[in-house]
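Note that one protein chain is taken out, while the other chains of the complex remain in position.
Which chain is which? They are A and B, in the order written, and residues in each are numbered from 1.
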Amino acid sequence: MNPTALPDPPQTAESESGSSLGRDAWLRLKRNRLAYACLWSLGGILVLCAGGALLSLAGVLPDPNATHLDHILEAPGVRYLLGSDALGRDVFTRILFGGLVSIAVGVVATLVSVLIGVTYGAVAGYVGGRCDAVMMRFVDILYAMPFVILVVVLMALFGMNLFWLFIAIGAVEWLTMARIVRAQVMALKRQEFMEAARSLGLGHAAILFRHLIPNCFGPIIVYTTLTVPSVMRLEAVLSFLGMGVQPPNSSWGCLIKEGADRMTTSAGLLVFPAAAFAITLFCLNFLGDGLRDALDPKGSRD
Amino acid sequence: MPLVRFVLDRLLQSLVVLVGILTLTFILLQLAPGNPFATEKNIPEHIVANMREYYGLNRPPLEQWFRMLGNYFLRFDGGESFTKDGFTVNEIILESLPVSLLVGGAGLLFALGTGVPLGVMAAARRNRGGDYVASSLALIGICLPTFVVAPLAIAFFALDLGWFAPAGWEDRRVDWILPSTVLGLFYMGYIARITRAGMLEALSQDYVRTALAKGLSERRILMVHTLRHGLLPLVSFLGPAVAGILAGSFVVETIFGLPGMGLHTVVAARDRDMPLLMGSVMTYGAMVLVSNFLSDLAQYWMNPRMRGAEADWS
Partner (left out) sequence: MMMEGKRLLGCLLIALLLGGCERGDYANEAARRGILLLGNGSDPKALDPHLVASVGDSNVMRALFEGLVAYHPEDDTKLEPGVAEHWESNADHTEWTFRLRRNARWSNGDPVTARDFLYSYQRILEPGLASPYASMLYILKGGKEYNEGTLTDFSGVGVRAPDEFTLVCTLALPAAYFPQVVKHTSWLPVHRGTIERFGKMTDRFTRWQRPGNHVSNGAFQLRSWRIHHSVVVDRNPFYWDAEKVRIREIRFFPYDTYTEARAFLGNRLHYTYTLPAELIHQSDGVRADWLHLEPYYGSYFYRFNVERPPFNNPKVRRALALAIDRRAIVTSVTRANQEPAYGFTPPSEGGYVPPNLLRFDPDQARALLVEAGYPGGKDFPGFALIINTSEAHRAIAEAMQDMWRRHLGITSVRIENREWGTFQSQVIKQDYDAARAGWIADYLDPSTFLDLWRKGDSNNNTGWSHPDYDRLLAEAAVQPTDAARFAKLREAESILLTELPVLPLYWYTRTYWLRPEVKNWKPLLLDNHNYKYIRLEP
């Protein structure tokens, strides 16, 4: 989401073109005008949500959770910039706060899934053999289970709070990442620099975390960017099931669900949060595609 | 014969995975709090004890697990539902699966029919206007939650235009059109993006450059030479995705009031209807395994280079 989030050039002798790879990718991304615009839009959305939340906490904008039962379902206007909801709460600040929650769920749950997926995949790929086979069968098992039952059971077990929402979503989203990283590590393992590293007497952990994983950064970043929107979607589906963020807090998923129920009577309750959600997902997806193009070594031959 | 070995290997693996699914689901359900016999009114404790005895829930977990294993792998019997008295799991699944298969199948066709052309178009016009238009169109289904698209579609096509029923399933040929289109819209986006990426990759291969250099027209290259290679990632994506789309979507089935599998899965998980949930999970698992297997076979057939390689690329 931020250019500095691109990988630092790996500091190892093996990744010979490391620094130029990152810079090249960045330049290629900049050339992709749409992806670049999406990057800026995402930054803008984040600043807007965070800034609005701060202003609201400071009392400049209304409290998103304060109900005004004598001012319910009002049209957009001076008192309520984007109207009020069924409990007389300010839709505009609810969208800003909800955006923070949705983005946080997207980013944190993705990080959880990346952490699990990368470690799991790298270990499986590096160790190989029977251990790899067993680990990958476990991934197959999880792959072949409907995600809802995992989430339903996890949420029932640990209660529905934001923390467990992150964990539950992260716990179902790491599978593809594990497969991608494993395949990369297996390919890298056969390359010459591995021999060099081993002959230098480096330990397994050092090889794995200092050399193999950094060399997988490209695919990891691309897949991470694409995981964020799918996690945000998942959060919305959970809101539909009533298992999302707990009230009075809200997320875009919750707001959209509330709005979808009232779309025939107060369209604004659906249109505004849905637009915010759609624009964010749109940008994330395009940014992900742009990053893939930029980081794809084959693409560099263009 | 590598193919025969590959098939046998896969079968064995699938069996292991199915046992794993059963075991994991069983463990999760043992851990989950909640009472399958909870109803509107409170039930006295000794009566709950009776129910638990009736369904064998008072047996040691290991014995329950073992019995379930036997029922599934020897008798193909999911037992009796906890919450739908008088129905067996097999009955419920056999009745609801065809609905999900029909809606999902039509949705998949719609998604492929729109997604692949959009993806190819986007790849052919990479980073130009055509790409942006095609990619944006494809993203509609991803960027808007299904529970927004579905009521909108119903409001317009069913309530305003009156072309379709707003809800329900009467086994007539039109009932599946609206839900399957809504369902397909979501997959369309993924299919278009994966096709685009696959095509870009294929277009950058040396042989395509050679062909281009030889002066073949761009269009023919796209169609003939690269499509088969460019669709490989799509085929591997379809492995798990096909099972997902065919096994039914809770959101779509709730909103359209369809008697499908997706609804059963979520409702069973919510009500702690262990036999029914186990039946749905096992059906889903079997479908994932089958469609993964078909996808692997298709890739094997599509990509000659893979035929010599080991079947170890899960």
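Criterion: contacts are C-beta pairs under 8 Å (C-beta built on N, C-alpha and C of every residue); 3 or more make two chains touch, one makes a residue touch a chain.
All figures in this text were calculated on a predicted structure; none of them were measured in a lab.
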{"item": "Chain not shown, its touching partners among those shown", "value": "A, B"}
{"item": "Touching residue (missing chain; options B:P60, B:G86 or B:G129)", "value": "B:G86"}
{"item": "Hidden-chain contact residue, picked from the options B:I21, B:A122 or B:L178", "value": "B:L178"}
{"item": "Full-complex contact with the absent chain, from A:M243, A:I256 or A:A276", "value": "A:M243"}
{"item": "Positions on subunit A contacted by the hidden chain, ascending", "value": "65-67, 69-70, 72-73, 86-88, 152, 156, 159-161, 241-243, 246-248, 257-258, 261-262, 264-266"}
{"item": "Footprint left on subunit B by the chain that the document does not show", "value": "33-48, 50-51, 54, 80, 83-87, 92, 95-96, 110, 114, 136-137, 140, 144, 149, 151, 153-159, 162-169, 173-174, 177-178, 181, 185, 253-260, 263-264, 270-272"}
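Definition applied: only the chains that are shown with their structure count from here on.
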{"item": "Centroid spacing, where centroids are CA-atom means, of subunit A and subunit B in whole angstrom", "value": "22"}
{"item": "Complex contact set, residues of subunit B against subunit A", "value": "13, 16-17, 20-21, 24-25, 28-29, 31-34, 126-127, 132, 135-136, 139, 142-148, 151-152, 155, 189, 193, 196-197, 200-201, 204, 240, 243, 247, 250-251, 265-266, 269-270, 277, 280-281, 284-285, 288-289, 313-314"}
{"item": "Of subunit A, residues touching subunit B in the complex", "value": "31-34, 136-146, 148-150, 152-153, 156-157, 179, 183, 229, 233, 236-237, 240-241, 253, 256-257, 259-260, 263-264, 270, 274, 277-279, 281-282, 285-286, 289, 292-293, 296, 298-299, 301-302"}
